[in-house]
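Here the complex is missing one protein chain, while the rest keep their positions.
In this document, chain identifiers A and B correspond to the written order of the chains, with residue numbering beginning at 1 in each.
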Amino acid sequence: MRIVIGQGSCGIAAGAEKVRKALMNTNITSDISITGCIGMCYLEPIVDIYDDNGGLTRLVKVSETDADAIASYVNTGNKSFVEKLVVTPEDSEFLSKQTRIALRNCGVIDPENIDAYTDADGYTALKKALTEMTPEEVIEVIKVSGLAGRGGAGFPTWFKWNAARQSQGDEKYLICNADEGDPGAFMDRAVIESDPHNLIEGMLIGAYAIGAKHAVVYVRAEYPLAIKRLKNAIRQATEQGIIGENIFGTDFSCDFTIKAGAGAFVCGEETALIESLEGHRGMPRLKPPFPAQSGFWRKPSNINNVETFANVAWIINNGGEAFAAMGTEGSKGTKVFAVTGKVKRSGLVEIPMGKTLRDVIFDIGGGMKTDKPFKAVQMGGPSGGCIPSDLIDTVIDYKALGATGAIMGSGGMVVMDESTCMVGMAKFFLDFTAKESCGKCIHCRIGTKRMLEMLERITNGQGKEGDIELLEELCYSIKDGALCGLGQTAPNPVLTTIKYFRDEYEAHIHDKKCPAGECSALIEYKINADKCKGCTLCARNCPVGAIAGTVKNPHVIDTEKCIKCGKCYTVCKFGAVVKE
Amino acid sequence: MIQLTINGKAVQAPEGSTILEAARSANIDIPTLCYDKAVEVYGACGLCVVEAEGIPKLLRSCSAKVSEGMVINTESERVVQSRKIAMELLMSAHDGDCVAPCQLNCPAGTDCQGYVGLIANGEYEAALKLIKNKIPLPASIGRVCPHPCEKACRRKNVDEPINIAQLKAFAADIDLKGSSYLPDVMVRTGKKVAVIGGGPAGLTAAYYLNIMGHSVTVYDMMDKMGGMLRYGIPQYRLPKEVLDKEIALIESAGVQFVNNVKLGRDFTIESLKTENDAVIVAVGAWQSSSMRTPGEDLQGVYGGIDFLRAVIQQNPPAIGEKVAVCGGGNTAMDACRTAVRLGAKEVYVIYRRTRNEMPADKLEIDEAEEEGVIYKFLTNPLSFNGENGKVKSITLQIMELGEPDASGRRRPVPVEGKTEEIAVDSVILAIGQKLVQGDVSELSLNGRGNIEADADFFTTSIDGVFAIGDATNRGASIAIEAIGEAGRCAKAVDAFLKGESFETRVPYISKRDESTIDYSDRKKESRITPKVLPADVRNKSFDEVSLGFTEEEAQKEAQRCLECGCREYYKCKLLHAAQRYDIHPERFAGEMPQKYTRDDNAFIERNPAKCILCGLCVRSCREVMDLHAIGLMGRGFKSEISPAFSLPLDKTNCNNCGLCVQLCPTGALTEKSTLQKQVPLNEEITEQKIEIDGKSASVLVARCNGKILRVIPNDALSRSMKLSRDELIALLK
Partner (left out) sequence: MNKTIDLSLLDGVLQEYAPVKGSLITILQHTQDIYGYLPKEAIELIAEKTGIATSEIMGVGTFYTQFRFAPVGKYLIMLCQGTACHVNSSELILQTIKDELGIEDGQTTEDGLFSLKCVACLGCCSLSPVMMINEDTYGSLTPDKTKKILKELREAAQ
């Protein structure tokens, strides 16, 4: 038997490393190895046990105390030792209903071992491209595949490659944007942590296609494990001559560098990323000139996102047509989503374009984890928008999602139930964009701050007549006037929540009520006398002594004294404390 | 060459040029704040956006290149909206006063900070000229004005307001003593204007219309010009000799005076209209208001302005020994103090509220008391009682203060059944004055019985006839109010005479939120008031009470000015851009990104609260000078420009080349002038050559009234030399 432990960041955070150490301390003689992110993040830590016939027993939510039981199972083959840990058939559907291309090796192979990658046909596509294809042919295959930028904008990849290819210049750069900044997305992190060679291979093919001798990955600093594994992979590939001079004995040479970002969402914007790569403040440059003409060190440069590159090797090996066979008219192939929030099964989901939001959230994600109904899903993070429950059957396709006011985005999909205040959600995103605004252009620097202030006033119960209209006016102006994508898309969360949840805004402004019961300035805590058992827990936890009552008798909250901290609400075991 | 169309106009531009360059070469103005040819394009301000047909996004014209057949609109609705919002946002985060509050609160908009500052520097002539831009009678107004400017003066938050009015009188007196300033008069237009009424309103309108080149004649019913300044204000407050001199200067400037002619008796508005291109009615309010108290018609009861006029005309009525003056305003003060000077033994001021509520100037109230006036606060006449048709006593209702009324002052209410009787020989009713309606029967009146005049254009019911001052709209007010209206009316009449349109929109200016200002670093220095005659001397004489400022006092007092208004006001590109459209930044009022922090050296003063982060200073310091003395710090809303580690400029490698100041579009970076006290002045800037080490270098020289205020290096050589201003000035000669 062979034991494989899921060691992506999620797994490690959930205790996978402790499990591994505990297993190493048992009398197991079988091979114990690691893999990256299996994708079922909600079940971490996960231990996969392969029998000698390749049969898989997947154990989930494993803790270090389970080590002996696992050892017993591995040593005896008696499954009853681990019965309670085996993944349920329903949970298994989470993966079986997916179509994995970008993630094909994630959670399967050992990301720290190049042989694991080559055993899985790794680097065959690069070899094919370098030895059997011209750069133009590579670009043609990508064109046929219909691959579009997975970072969010959905711009045809072949077009960018071609523009960079056509650009005059002896020195060109191929850059990978791994500055995954959307708060609520982790597809790129998972790819780098779980299958770094796939990224390297995709990038080298891209570099060959555009004629670049330098490949650069810009990874955000918050991803130390990804940086570590990518560095390791670069070292291994260099050792094997896959990176460097005359790769596979051809004329093609390419070096590879990693640059770690330092914490700035705006660096996801390609010109800001270039500024940052050059060691400057990550402030966007004016376009034109576009990076394809004048990018890194003012040389022709092409920038793609991690997931885009992760599809490239597969496309070269399987043909553009195979990729294009999946998806819709305008959106080809698959897309990876990081499904999180109030959904039952959260993790990485890769499905063909053309499936619906319902497929992802309910069929694969298992619906809501609480008893509260589904309210909306936020797509595209701070640049995207909220899609309400009645549009749950929207098809996953650049155009169809764009029509809702949201965007495909990089793949963040945050599911919300009725307890989420949509004005609060808009405020959350504006708080984010205001903090992340680089400060260069007026519309974004001051506009996002002023929007945030207005949303703060509204959620504090100080909204006034005309605020919604003023917000909308400001939104449209910022979209029109901001210098870069960050500012131009910053109003989207506000506009979509106004579009679909205007009544919630109105309730805050006119009635001074938060229908979701989230905005503390607008709610009151009360105790339902029928449910209260008089356990005194709330009164003992109240920091201001606002709760009165005697043992075994219903308690009462003095709303004058109450500071709405919500402690009573969280500590009550009987659901007797209610928000109004 | 590329052919394109901008705003419907065919334009040619060399290939590779930007839309902005193409537009500017065709004299099409596109506003910019962060663009300058000296440095690389930056694209921050977004004001230069334009719309191009077929391109969905707005283009930043500073960077977008022209292409063949492009059709550009630089002022489309979408472009204007984008610029307006940009300016509203920018101004919502720009913490500065374009103009000092004193100037804003002056009904005539007099540049108080300007002349106070000039006086502080001993530049009296320049100060006088600045005043005369708004007030043709400054020596008189300086003496009598209730100075709304001082009420707004921020110095009151430190100690006491600046003595602005007296400083004005000081500068004007110097002018009257020496070779008095006469304004340059424009080429004659051949247009004729008649002004009815030679009071402050009429004289002011006449003065400015004359300067504008029109031929103006003032018609007045009295034997001398001056109106209420002459016939309503006692000699001890405004000596007639001062007024005479100022009026004589207006006449010398070219205004024609005709006295002893009365509207309705000697001419009509219509008759003047036939002989003139425009008529301005400025007849004032010459009838004392009634109190509607029984006994007002008794002998010995006088109207306040009637009484004052009679005294001034050397024909004082017999007021006896006991005089009661009813009212609490400045006319009441004039009346009671005049009564004292006429020899009355007991002079009462009857006022239904208390001292705190009196509308009269505090100084007047105090000085009157020093002169022996007795205040009867919280009393109100119930009746004037007579004997043989002559007033003998007043029955007073005792009052107390109740709830505040609409004006915020506590309303006086009678104390039931409590009265007092005082014996009097005469009574003076100084409770207000109104228009003599019969005089202006040709014009439509409003509900208050005053001439109805348009608030912006001053037009009346008759075409070509304008009306201003006490006779109009809300009735009698203070002289400076009438002067302010007259100045604006002169512009309206000028536009009317030329057939031009007249901008009535009050252009946007930035104002600080007073509540956010920190004064803790200001040293307290008491207000200086000119010395006055001792009470026991002045109560027997009509000599001027105030002795006026000495030069030393004036300079010291003027030094106290906090310099609220921005020095860059006259050349601020930001303000210019803000005034281009009708903007309302208050819609977006919120947190200010930066606090006022003062960082200055001998030349440059930095104020981050006004910075708009266009980056021109940082970029020019880096790209042109390669000095990197300052940089962009932080990010987002809280971004700021400062030297590393927040060091003062003096601790950096800044060489005071002044390029950053020159490029700064607003008052975030200013260069100090040669004046000791800094003053916002409308400078004339000319380029001059100087010789440095045998080589020719260019400098810009900023002058005002001929005085060199600043010398700014203007090329690489002059910027590199680290020359002090004194050295630069020496090289100019």
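Things to note:
Basically, contacts are C-beta pairs under 8 Å (C-beta built on N, C-alpha and C of every residue); 3 or more make two chains touch, one makes a residue touch a chain.
Quick caveat: nothing in here was measured; it's all calculated off a predicted structure.
Of A:24, A:56 or A:262, it is A:262 that touches the chain left out of the display.
Contact with the omitted chain, checked across A:13, A:529 or A:548, is made by A:13. Check A:7, A:157 or A:378 against the missing chain and you find that the one touching it is A:378. Listed residues B:66, B:632 or B:711: the one in touch with the omitted chain is B:632.
Check A:342, A:355, A:445 or A:479 against the missing chain and you find that the one touching it is A:342. Which of A:58, A:104 or A:189 touches the hidden chain is settled by the complete complex: it is A:189.
Listed by residue number, the positions of chain B touching the unshown chain are 628-635, 643-645, 652. The omitted chain makes contact with chain A at the following residues, 9-10, 12-14, 41-42, 44, 180-186, 189, 221-224, 259-265, 276-283, 297, 338, 340-342, 346-347, 378, 381, 412, 414-416, 420, 428-429, 432, 436, 438, 565-566, 570.
Here is the rule we use: only the chains that are shown with their structure count from here on.
Averaging Cα coordinates per chain places chain A and chain B 60 Å apart. For chain B in complex with chain A, the residues that touch the partner chain are 41-46, 49, 57-58, 60, 62-65, 78, 81-82, 85-86, 89-90, 92-93, 587-588, 590-591, 593, 612-613, 615, 632, 634-639.
Across the complex, chain B is touched by residues 264, 281, 285-286, 288, 434-443, 445-450, 453, 470, 473-474, 477-478, 480-483 of chain A.
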